[in-house]
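A selection of the complex's chains, in situ.
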Amino acid sequence: MASGHNFSNYSLIIGRFQPIHKGHMEVIKKCAAESDHITIGIGSAQYSHERNNPFTAGERYLMIDESLREEGISNYFIVPIEDLNRYSLWVYQVKTMSPPFSKVYSNNPLTRRLFSEAGYAVKDSPLYNRELYSGTAVREKMAADGDWRGLVPSAAARIIDEISGAERLKEISGTD
Amino acid sequence: MASGHNFSNYSLIIGRFQPIHKGHMEVIKKCAAESDHITIGIGSAQYSHERNNPFTAGERYLMIDESLREEGISNYFIVPIEDLNRYSLWVYQVKTMSPPFSKVYSNNPLTRRLFSEAGYAVKDSPLYNRELYSGTAVREKMAADGDWRGLVPSAAARIIDEISGAERLKEISGTD
Amino acid sequence: MASGHNFSNYSLIIGRFQPIHKGHMEVIKKCAAESDHITIGIGSAQYSHERNNPFTAGERYLMIDESLREEGISNYFIVPIEDLNRYSLWVYQVKTMSPPFSKVYSNNPLTRRLFSEAGYAVKDSPLYNRELYSGTAVREKMAADGDWRGLVPSAAARIIDEISGAERLKEISGTD
Amino acid sequence: MASGHNFSNYSLIIGRFQPIHKGHMEVIKKCAAESDHITIGIGSAQYSHERNNPFTAGERYLMIDESLREEGISNYFIVPIEDLNRYSLWVYQVKTMSPPFSKVYSNNPLTRRLFSEAGYAVKDSPLYNRELYSGTAVREKMAADGDWRGLVPSAAARIIDEISGAERLKEISGTD
């Protein structure tokens, strides 16, 4: 090691990625380009098989990893992070599980507030068409047999098909 | 997607990596070479700042990642996994957090037993000099200002120095 | 024992039983008749004193036990099971707490999905009049001083009266 | 010690105090006057940075303490109490964390029920204008830049201003 790490341009992006969609990809591409390294935190990692959280952390990890490789992005870490359901500790839970980072990209007011209170630099997350791309929109189209595949990276679509993800979402959205 | 994933040669290696040492590296190199992909599970992810668990999951993640890149290994996932302290659920906690895998490399009797009961293929982990290389040995040398650097990959040594890891271990090993 | 257990016709029925009602009894009777043995899992065991979960697991255990004995059913186990609030682990939590079983009776889509993913045989639960018999209906009638006693087995009604269960439900449904 | 403690006139008042308001103060003043000692339990202690739980337990502790001193009240303990989210254990969690008490002041039906079942004397809490004074009202006025300061003790208003509490509430109430 000549000079050691300089983590000042290591960044964090955090989301639930249920599933990763093209809006996420725009954000990640821009942040990865302007950062030395990005950590992609998979939030609410312990939840799955719920209407709003259909996929396990491991499934989400694979979708993110292959979507980024498909785009030629390579300067990233992926880190599943379990919720402790105590906001005052959440930043420190993220910090414990993740390699070091100095900047946080987020437009979520709570995320911005919590990382700001903890002394991190918080930056605006790049904008994308949030009407079109959202986890909710993807899940609703999945449950209704709509065209969700166009909303997610092709690698994610492929994995969701392999694990019969849309079928799972439809089943768990049912009522008996 | 032409043919989809074939996860039958995706493997898991799990350990605490407190810290990663050259014995781990021998195992990882051999397993990565004979697997399509390996998941490296960082166990007991929530523990740190203890004599036997000095480093956070995020610090361990960084050490593992840079050590593997330094060796030219690239077909891996790194996944921090929190202990639930219930062995009957542990395999399923690992499965939830990790991308899919079919084989598990381990010589640990409990790990072998638990994954076998759950239907995974369990393979012997490659042998290395366990007298020389062990987490305990590294931590003892750290605490005693001995030559621990020779026991770990150079990337890990560099990171431990950057975070003053040996100093932390010595401090928390003290008594008041 | 010459030949050992054959658990292939051991079944599971799981519910919250808040409280057990005559619809549950129809299901249990049919399943007990066509199974060698049934495990009755009391879900969400740690919750009580809530509008939707008024009774403790122990109170529910007693109601179920006496209702089944009253019907002459004897080939059952009753097992309180705490929710871990992680669906990917729920089947294994049930498996840990219950004597072995091979079949699961359920019409609940999530329950069916989770046990199917884990390799259990999932069977349709016998039908009953779900308009008439439901936990919600019983609790609403209790809170409104309606005729809930006709909806539950007489043993359950007796126990609810002994523990002043309707009074509890009315009180905790109040607002100050 | 000549005669020892007589805890029969030691009382408990429990609430979330998000934040303490003038209605709380009326209750505390009356109860403190008719009790030898009161314990003020800060419920849901682990939650903060939520729209309905904006302040940490420590911030609430300070607001309560200074508000009571300002009123000349001195016979109290303040005790943060974490929710276990299991009502059947809640009374015993309170009992574990608090110095001894014999009476509980509450108009909340669930609180009254749980402490009654556990054998405590439950007394009606003194009345105040609940239309005017409520945590919800204070938080709504804070979020809307309304006049919340008139609804809380001056010590609490001062502390909220020092920690930029209204700004925090507005931020975390936002949506991205």
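We just call them A, B, C and D in the order they show up, numbering each chain from 1.
Keep this in mind: a contact is a pair of C-beta atoms (placed from the backbone, for glycine too) under 8 Å apart; a residue touches a chain by one contact, two chains touch by 3 or more.
A quick note: this is a predicted structure, and the numbers were derived from the prediction, not measured.
Sequence-identical chains in the complete complex of this entry number 6, based on the file rather than the 4 shown.
Please note the rule applied: only the chains that are shown with their structure count from here on.
Common neighbours of subunit A and subunit B under the contact rule above are C. The interface in A-B, B-C or A-C that matches C-D, meaning over half of the contact pairs are the same by residue number, belongs to A-C. Distances between chain centres, each the mean of the C-alpha atoms, put B farthest from subunit C. Counting every residue number used by either copy at the subunit C-subunit D contact, under half are found in both chains. Separation between the centroids of subunit A and subunit D, computed from CA atoms only, is 38 Å. Residues of subunit D in contact with at least two other chains: none. Residue ranges on subunit C touching subunit A, taken from their complex, read 86-88, 106-110, 112-114.
On subunit D, the positions that touch subunit A within their shared complex are 46-50, 56, 168, 171-176. Of all the residues in subunit A, the ones that touch subunit B in their complex are 1, 4-5, 45-46, 48, 56-59, 61-62, 65, 77-80, 82, 95-100, 154, 158-159, 161-162.
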